[in-house]
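I have placed the structure first, in the form of structure tokens, so that the comments after it can refer back to it.
Left out: one protein chain. Kept in place: all the others.
And now, subunit A:
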Amino acid sequence: MTFTIPIDNGDSVKNAEADSQRTLYPYVTGTSIVAIKYKDGVLMASDMGGSYGSTLRYKNIERMKAIGKHSLLGASGEISDFQEILRYLDELVLNDNMWDDGNSLGPKEVHNYLTRVMYNRRNKFNPLWNTLVLGGVKNGESYLGMVSMIGVSFEDNHVATGFGNHLARPILRDEWHADLSFEDGVKLLEKCMRVLLYRDRSAINKLQIAKITEEGVTVSQPYSLNTFWEFKAFHNPTAGAEGSW
């Protein structure tokens, strides 16, 4: 996808700054986020990688953050845009807290605010290059939604971004059911993350799982999944073609 209509700062032949006014392509990106609703709230998983094109450059990026008391935001796509969104939300939550009136922004409000932000940026041909996953619990009700960089927004019982859409969601469609226990939820997410680890070249084996319930947000310490590489076909890979690698 390219955004080819420039902001009016003259043409980019004579004015080198014209194109640098808006996002053209992402630079440092995070890969999939997978999230599901479960018995007590929402579970979300992401790895800690930041790719610089095809190089896996950064390996300690937290792509899931708590927002206020009731929400958890996960992002894939451009990391710097994610940080910018966190700054917007920080201000939003701060102003909400300053009212000091016992009311607080719930996940539905945050999700809709983000939808407005993403859609308005898209309309200016200067998008925030992210797909965001917003989960939360307020007053006993779980909420899980997603917003893309072009402002497409919806809620569902399970969501995934990027490669997760293609590899994780089919698993979730088959195996997700309402009122999953915490252990079953984590097992399900790990199953999805393992498939992504095998098949998504921008995934790394260092992931976090975050949980949000009525009590609040907890993000796990990073850990790795067990993988299996001892398939017979991997033992002598060049058996059928001597001299190749």
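What we mean here is this: a residue touches a chain if its C-beta (ideal position, glycine included) is under 8 Å from a C-beta of that chain, and two chains touch if they have at least 3 such contacts; residues count from 1.
We take it that contacts and distances are computed from a predicted model.
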Chain not present in the shown complex, as UniProt names it (candidates "Protein ECERIFERUM 7", "Cardiotrophin-2", "Proteasome alpha-type subunits domain-containing protein" or "ARM repeat superfamily protein"): "Proteasome alpha-type subunits domain-containing protein"
Residue, one of A:Q21, A:S80, A:N112 or A:N126, that touches the chain absent here: A:N112
Touching residues (missing chain, whole complex) on subunit A: 99, 101-103, 105-106, 108-109, 111-113, 116, 139
